[in-house]
Structure formats: C-alpha cells, structure tokens
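One chain of protein is taken out of this complex; the other chains stay put.
Think of it as A, B and C in the order they're written, each chain with its own count starting at 1.
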Amino acid sequence: MNPGSVNPGSTSLLSLRGLGVRYPQAGVTALDGLDLDLARGETLALVGESGSGKSQVALAVMGLLPQQAQVAGSVRFDGTELTALSRPALDRIRGARIGLVFQEPMTALDPLFSIGHQIALPLRAHRGLNRRQAMARARELLGLVGLRDAASRLSAYPHELSGGERQRVMIAMALACEPDLLIADEPTTALDVTVQAQILALLADLKARLGLALLFITHDLRLVRRIAERTAVLRAGRLVEAGPTERLFRDPQAPETRNLLAAEPAGRKGPVPEGAPVVLEARGVAVAYPGRRRFLRAEAPRLAVADIDLTVRAGQTIGVVGESGSGKSSLGRALVRLEPAAHGLVRFEDRDLTRLDRAALRPLRRGFQPVFQDPMGSLSPRLTAGEIVTEGLRVHEPHLNAASRDARAAEAFCEVRLDPASRHRFPHAFSGGQRQRIAIARAMILRPRLVVLDEPTSALDRTVQRDIVALLRDLQAAHGLAYLFISHDLAVVRALADTVLVLRHGREVERGPTPCVLERPREAYTRALVAAADLDGGLAQA
Amino acid sequence: MSQSAASHPLAWAEASLLARARRRLVGDRLARASAALLLLVALACLVGPFVTGHPYDRLYYDYPGTPPSLALYPKPASVRPALDRLAFRMRVRAEDVAVTGDAVRLTLASDKPVDSRVLTFFSRSDTFGEARILGRSEDGRRLAVEAPLRSLRFLAGTDTLGRDLLTRTLVAGRLSLALGLLATAVALGIGVIYGALAGTLGGRVDAAMMRLVDILYSLPFVFFVIMLVVFFGRSVALIFVAVGAVEWLDMARIVRAEAQGIRRRDYVRAAEALGLSTAAILRRHVVPNLLGPVVAFAALMVPRVILLESFLSFLGLGVQEPATSWGVLIADGARSLETAPWMLVVPAAFLVATLVALTLLAERLRDALDPREGA
Amino acid sequence: MIPYVLRRLAQGVPTLFIVVTLSFFLVRLAPGGPFDLERPLPAAAMENLRRVYGLDQPLLVQYGRYLAALARGDLGPSFSVRDLSVAELFARGLPVSMTLGSLALAVALLLGTVLGGLAALRRGSGLDHAVTTLGTFALTVPGFVVAPLLQIAFGLSLRWLPVGGWDDGSPKNLVLPVATLALPQVAVVARLARAGLVEVFDRPHWRTLRALGLPPRILALHALRGAALPVVSYLGPAAAGLLTGSVVVETVFGLPGVGRYFVDGAINRDYTLVLGTVVLIAVFVLVLNLLSDLACALIDPRLRDFG
C-alpha cells in the first residue's frame, strides 16, 4: 500500500505521507492519501491525465493551495514539516530551496515587470543581494538557461519573448537561489516540439550540473522516458503505480499506466481512391496583415502566408505542420474564407470563392467547415450543445422546424459518439474531448465535403486525442470527406494525413506523402521537427 | 450558492440560462434580500398611495411642516388654536370650548347674527368634521355647536404645504423608478446596438463611430442636460429619453470592448463559417454574450439616472408640479435639513435603500449570468 | 512617444471644433438670452446692450467671430460677470477647483486603494462586504445631502472646521469640501482596486511570485501595479470632472471655483461663458485621457506601443 517509497532506506529530500487535498465547498477530493519520496539529485516523474491531481502535489508542497483547500497528511522537506510552517518560515524555503516552474509560460511571468527585475526578486529576497549584484547574477542565470543576448534581454518584458524564452526565464528564476529541489509542472506542454526538446535537454543538463532533485509533472509519458529515473502514475488523486521508469515502460501494471502508454494515435491513413474529384483548389494563397499605422507613415505589411498552392481531393487528408507562427492557421482560415487579409485564388468545387462577396458566399459555406483548436472558445457559452450543433441548419435548411432540428441534433450527437440526451446542456458542462466532439458535430451536420481542422487535438489529453483521431478517421471513411489537418503534432499527422505540407514563416518548406516526409525528410528544418518530435522513441511499444 | 450547485450539477447544466441565473440568485441571501427590498419599494410605490389615506396633492392647511409621528392629530393642545383660527375666518368668536374625546363643543359668538352657513368651515378644515347645531340664542348672535375631531396620522410627517410626506415619497418613487428605467432602457438600446455594431464591424467604421463617442464625451454633461431641460422642460419623459441618449456613451464603450473580444472568439468564426449573416451573428452570439456586463452596467445606470434627476432638482430644474420625484423631495429636504430633517430623511431613506439594493443585485446578477461561474 | 502625444493633441482640434460648434448653436437655440431679466429691459437699453456685445449681428457672423477669437486663445467677455473676461474667470477659479479636485483625487486614490486592498485580501469576509456595501451607499447619497450634513456635524456641532468659505485656501477650509468630493470617488476606487487585486490574485503569475517566497512588501508592489490599470483608466475621465469643479460643493461651501460656471453659464445664457466651459471640459478631457493613457503605458509595458 505504499508504492511511492521504493527506496525506503535512503534519506529522501522530499517526503509526502498520506497527503490529501480536499475542497469541501465543492465536494471534491483532489488528492487522497498520497505517499511519495524523492531523493537528493533524483528525478521523479509524476504522470496523470488532467484532473488526476498531479498539479495539486506541486501546490501542496509549495503551500500555494487556495484558501478553501483542506490539507491532510505531511510534507517533509529535508526534515522540515512544511505544512506546519508559518508563512515567513515557509518563505525562507520556497524560492530559496525549492524552485517551481509552471506550465503557462505566457502568463506565469508578471507582464508588468522586466525579466531582469523578476529574476532578481528571489536573489534580493533570499540572498540579500543589492540591485546591481542581483542584476549581474540574473545575467549569469539567463546565460545558464541558454537565453541568447542575456545582457540585453534583462530589460525586456515577458510579452517581448517567445514561449520558449519565457520558459527559460521561469527556469532561471526557479534556479536563481540554487535550490535543492526543482518542481516542474508541465514545463513543456504549451511549447512547440523543437522548443520542448530544448527545454527538456536544458533541465537534464542543469540537473546534472547542479545536482538538483527534480519533480517532473506531466501528462505526456513520452517525455518521461527521456528525463526521469523513477515514475509515479496518478489517477483521481491516488497513486496507482510507481517505480523505475524503465520498468514501468516495460512492464506496466496498472490499467491506467497501460492506457497512458497506448495513447499514441495508432494506424495510418488508407490511400485516396483513384480519380477522386478535386474538392478544393488554391493557387497563390497569401495572407498579409496590414502594418500598424504610425504617425505619418505605415509599417510594412506582415506576410503570414506566402504563395501557397494546394489541391485537396475527396477522401484526402492534407496535414499542415509547422511551429507556432508558421502561418498554418492563417492558411486554414484563408482557405475557408474567414481571413479578411487573404489574397490568391481559392476554388471550391468549380466555384471561385475569391470573387464572391459575403452574402454570395453564405450558401456555399456548408460545403467547407472549420473545426478550431480551443474546444471551449469555439462554442458559444450561452447556447446549449444542441443549439450549437444545429445552428448551421437554421441557415442552410431554414424550412426545418425546431423539432426536426432537435432530431437532427440527436443524430449528430450519436454520430460523434456523444450521449444525445446531453444536447440540452451548456458547453461548460462537457469535458474538453466532448466539447471537441460537439464542434465536430456542428461541422458534420451540414455534410460538408471539406473540413479544415485547426489543431483539433492539441488542447486535449493524449488518451482523448487518440479517440478523436479515431472518430475523425471513421467520419472520413463514412462520408468521403476531405480534411485539411493543421497540427504541430507529428504523431497525430502521421496517423491521419496522406500528404504533409511543412510550413515555416508562412512559406512552404517541404511537401510530400506522409511516410516520405516523416521518415526521410529532405529539408533540415523538417528533420529538426521530426527529430524533436521523437516519434517512436518515447514509447517502447509504439 | 455553491451548495445547490453541488447538489444538482445536472439540473444546473440543463436549465436555461435565465432559469439558472434565477436559481443562483435565489440561492444568494444578499441577492434575495436586495430583490425583496426592491420589490417591496416598487410595490409600496404602486399600492402605497392608495393605502396611506392621504391624497398626495392634498394640502392640509392646518398641518404644514408636521414632524413624523405615530400619534393621531389633532393633539388636544392644538385644538384651541385651530378653533381660534377657524373662528377668525368665520368672523366669529369661539367661546366655551370643551373638548370631549373625539369631539369638540363650543359656542360661536358674534356682534351680529351668526350665519349658520359658516359651519361648512368646520367640514372644510382639516381638524374638524361636519358640525352640528346644538342650540341658538334668541338674538341669533350665539350658536352652540358640536363638531367631531377628524383623526389624521402623518407617519412620515408633512411638507411645507402640509402634504403627507409618506404619500408623496411613494408617489415620487413611481416617477423616479420609471425615469430611471426609461432612461436606462434608452441608453441600453442605443449603447448596445451602437457598441455591438462598432465592435463587430471593426476597422474604419469602428474608428469613426468611436470618434463620435469621444466628441460627445467632451461635451460638458451638465450644460447638455440643462439645455435639454430648457428645450423639453414641459415633458419629463422627453428629458429622460434625452438623458438616456447621452448616457449611452459609457454603455457603447463597454459593449464595443466586449464585442471586440467576442468577435475574436472562435465561436463567432465558427458561426461565420456556418454562413450566419452579420445580423444573425450579432443577435445570436455577440449580444447574448454581452449580457453579463451589460446587465450589470444597466443596473448601475438606474441609480445614476435617479441621482442625476436629484441633481437637476438641486438646481431647481427637476420634475415639476404636480408631479414629484425623490430627487425633488431630497433637494427640498436638504434645504430644510435643520428645521425639518424628516423631509430629507424619509425620501433619502427610500432612495438610498433602493439604489443600494439595485447595485448589489446588479453585481449578483452579473455573476449569476456568467455561465462560467460556478461551473 | 512625442509624435504620439502630438498626434493625440492634434486629434483634439477637430473634436474641439465640433464640440464648440454644436454648443454654440445649441445655446443660441435655447429660449431667452443673457439680457432677459426679471426686470425687463426697455427696448432702447436692450438694443444698446446687444450692439455692445455684437449680438445684433447675424448668427453666422457671430459664430465666425467667436471662432476667430478662439483661435487666438480669446474666450471673449462674460455676459454675466461684465467686469471680467471668461479667461480671467477661469484663471481665478481653476486653481481653486483644481486644488479641491486634486486633493479629492489623492484622497480617493489613497483611501480607496487601502479599503479595496483590505477587502481583496479578506475576500468574502465581513470586512469585504462592509466595504462593498458602504461603497454602494456612498455612491447613492447625493453630494448636496452630504455637504450640509458635514457642515452641521463638523462646522456647527463639533466646531472643528469652518462651515464654508475659501479663506485663500487655508487647509481647514479644504477639509469638508474635499471630503464631499472624495466620498463617491473613494467608493469607486475601492471597488476597482478590489476587483483589480482579486484578478491579480487569480492570475498564474501571482502563484509564481508567491512560489518565490518574496516578502510582503515586494508582493504588494506587484499586486498594486497589477491592479492599477482599471483605476488609472477610470481616474482619467473622472479627474476631468473633478478638476473642473463641482457646482454642488462650490455652492454649498461658498467656494470660488469654476464648477458653478457650468450651471450658471447655461442658466444665465451667458453665451461666452458657456462656450468657455465647453472648451475647458474638452481640453481637460483630452489632456487627462492622454495622461491616463500615458500612465497606463507606464504601468503596463504591453501598452507602450504608441502606434
């Protein structure tokens, strides 16, 4: 009953015993009797899906749980019971001896202060350095975490940095006082694959150089193998399995572990039938955002997508891959005419869309539908799921009455494998995966020929991702749909796409049949992407 | 509020938005109290004037400036002066006065024969009822009469002209609330449409529309309102339609900012992709999602309008007779603060209670209308 | 940044023009003129006065003359205070109104932030409710009720402070008017500060800062700067109102500010004074909005793109 303490003999740096976190007001138990040990210099991965309570561990250790949380059990750090400490005493430990890196690189830094100031904060608070000393040390730290031009970046503000750079700053802050323990809560999740790889490498390197103990919290098992010596799997606030990482991957015991390991989207896309009709043809598509107007002059326009040609046939899936800012989403919006700044020729089934105004375009729109990345943001919070799904019918089949629309909604729910009875709920009552199914149903109910899927799985857990991929594949087979699949996730693209188009800075880098591009990339950029994605390395059985 | 949320999570999700909001409000003690208070005030204003027993425009010539009291008038001590005043008006003398419980007996004396028609003065006075002749002297110069005392109660006192303040306050409440709602409705209508249009259309149209708002913002509000009063002085409703037409600026700004945010949301993109027209997108997606902040702002605007009316009354430009409003009563009351404090306290209590309740309710309503809250 | 400031100021010129034009014709359309008195003037006297003030000219000529004078910075003579020009009236009144207004702003900022901060720190507590409810209360009581109450309490009963008068701006005479002006603003600032702080406390970066084990002083700095934006963007327009005086406070306390001119000008149909107040407000709104935007940019580096 104590699977966490694998090395009971060794003195552990961090030791959790019977740790429980409850939210009595909401009636939720986030953590339940958790035992864990972490030795000096060791890396422990804490894995679980969203809602498993893994982030609560980080917050409980750092004393950052919300006021209404009830904490039970003990948290000992280097012999000190943290749960009993006064706030000033706790403040002498956190930031000084325990560092914490959060997931949200975009929001975890105070947007109002320069990064130099922020890195200097713990140094001044815990090391008693004056401003100049702290800044000098901050510059060293930025160099340590591999930020280029560290000296000039000290006065930069968070919004002037990229996601990867911000995460480096976060790490620099966490490491500023040379802590014994670094807790990294999903530090790479929101980053591009190439950046992800760099951050992981950085963490591994720092750990080796500074002798840190690392508590690495993630939902992505593939990352674990690269970095962690031991792994613990959480489910619904309980520890279901723990042990050396290699053993866990080789011989998973708990069903939850097995499920996580099998989460990689499997299977490959079947071939497109010969002579399938062309659904969409694009020539020279470009998206140029106008430059800001300044006093007496305008900035040059910013080119998000430059000169892309594309032909999509019925039943075909074209995967568009690239890092954030590569213009792949702009391309997707341009193709379905949702991008006012788009230029170039787009033909949909013999109709030249570029010549049509908004009103003339409307009746054609049912033929091509988008699905967006953020399943919450793409559903109006004030309509029920059923209303959302049938909204297109109001436009394209206005003769339907409410009852028949409702019946169609029920059908559509069945098709995307949702409980039809749930169609009267509001979006917030659904999980992320379910919301994405609603978004898919909204598109499918119009029986489109082309669906532009813009990162439809990126915000979802791996296991949910797998199910959505399966759903998309089935729908394609059933209706002969054409997909334009936009993603930064090569594993998903490999499972779905016939053809891959690699974009960088809005330009085409490489294009070809999926297996060719992913297995024998010609361009250096593609190679870097593929290498960083580590397609089969992370999972033994994949 | 979270208790009911936790116990019926499904019922929550499936109820319609408004029903949900209502349930959440009902679960909130403060919201419940505020709503109850508002309802009570509204009901009192609607029904109260029929119940107080005084017409709101009735002048009690015998009771100007009476302080609030539970006691019945006339008080025994004031019967005699009232009689003397009455006798003076009848050009007779009041003699042998005896107050017996709820009636008064006296003899009217004069140097010439007393015309019994003078007795109508009794029934016309506020102190006495219809008088009865008990006897008459031979020369007709003395007339013994008995008149019942008329019992009056002024719970909140009377104003300078002897009008019942409670009744007036309640009648005033009707107008103040109606004006607040009217002006808010106008501001709401213009502001939401204007702001949502600007925010949704964006680009140059938006810039031009917001420029107009900026310009109107730079006008001194007081000057503008005074001009409106000067132009539309005869019609209070028109003034407040105009006030609403000025007050919409803030609303338009808020709505525009929100609409801009909503326009960037994927669900609006999705709606466009589904082929919804701009009008339909506005109607089905933009406006409903604006509801929270708009409702809250609207509820805060009602107090602002009512206060504005009171400011106009302070300047002497408020609602005119025979109508009255809380603003007018408070402005009057503020002037006679030292001499007749009840003239301020009574209407101010109604006003403040209403506005505080309205504001609190607005905040709760905004929270309750937020579908993400408590999810 | 300087080009940005210049452009913003340049944008104000057409605004001013439109506002002045609108007001010019609006006030001329209003019934009655500056010389319609309770004691009607004989025809000859009226004629002489109108000629002296150029009111006998066609309206468009008067409009043109006014604009020409305005372009030279001349606001014209006042009709109701014949000894002084409108500019002189403002020159004497503005320091008074601005003293009162800026003190009220400072009080509102200080007290409002403290109260809002306490409420935000003890979210959901009795203190929080008390601050919110009292704030609402303060917002619903008209100034012309607060002012006499303060006069009676502190001037007449306790005899701590003078009831009214300016007395060349002696601190004692400032207390009650400033309190009256500041009261509703304290409530608004407290409310905004509370909401802003609560939002900061809910942001991810707040967790980061707390995870660094920083002393309360540093945390307070970060929290207040984070919550400052809504307060500053509210205070911009609000300051335009406060600094240009309050007719209620000036009338009740007998202070020589410019706030009364907004009302008196309109009521007396003092055409030039009215237009002067219009110009005054427009300039204040323009400048203070600009200042508030610049202050916002100072607080939030993300707003520093002066595009």
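List of remarks:
In this text, contacts are C-beta pairs under 8 Å (C-beta built on N, C-alpha and C of every residue); 3 or more make two chains touch, one makes a residue touch a chain.
Rule of thumb we're sticking to: contacts and distances are computed from a predicted model.
Here one chain is missing from view; checked against "NADH-quinone oxidoreductase subunit N", "Periplasmic oligopeptide-binding protein", "Multicomponent Na+:H+ antiporter subunit D" or "Cytochrome c oxidase subunit III", UniProt names that protein "Periplasmic oligopeptide-binding protein".
Every shown chain that the unseen chain touches in the whole complex is listed here: B, C.
Checked against the full complex, the one of B:Pro148, B:Gly162, B:Gly189 or B:Gly202 touching the unshown chain is B:Gly162. Of the options C:Thr21, C:Gln62, C:Ser80 or C:Thr133, the residue whose C-beta touches the omitted chain is C:Ser80.
Contact between subunit B and the absent chain runs through residues 57, 59, 61, 64-65, 67-69, 89-91, 115, 117-118, 120-121, 160-162, 226, 229-230, 233-234, 316-317, 320-322, 332, 334-342, 345.
On the side of subunit C, the interface with the absent chain consists of residues 30-33, 35-45, 47-49, 51-53, 80-84, 89, 92-93, 147-148, 151-153, 155-157, 159, 162-166, 250-257, 260, 267-269, using the contact rule stated above.
Just so we're on the same page, only the chains that are shown with their structure count from here on.
Each chain gets a centre from the mean of its Cα atoms; the one farthest from the centre of subunit C is A.
Of all chains displayed, C has the C-alpha centre closest to the centre of the whole protein C-alpha set. Put simply, the C-alpha centre of subunit A and that of subunit C have 49 angstrom between them. Between the CA-based centres of subunit B and subunit C the separation comes to 28 Å, rounded to the whole angstrom.
Multi-chain contact residues of subunit C (touching two or more other chains): none found. Among the residues of subunit A, none is found touching two or more other chains. Remark: subunit A residues 59, 62, 64, 90-96, 99-100, 102, 104, 107-114, 121-122, 125-126, 157, 159, 170, 173, 292-296 touch subunit C in the complex. Interface residues of subunit C, counted against subunit A in their complex, comprise 3-4, 6-7, 203-205, 207-215, 218, 222, 225-226, 299-302, 305, 307.
For subunit A in complex with subunit B, the touching residues are 25-27, 333, 336, 338, 358-359, 361-363, 365-366, 368-370, 372-374, 377-383, 388, 391-392, 394-396, 424-426, 428-429, 439, 442, 446.
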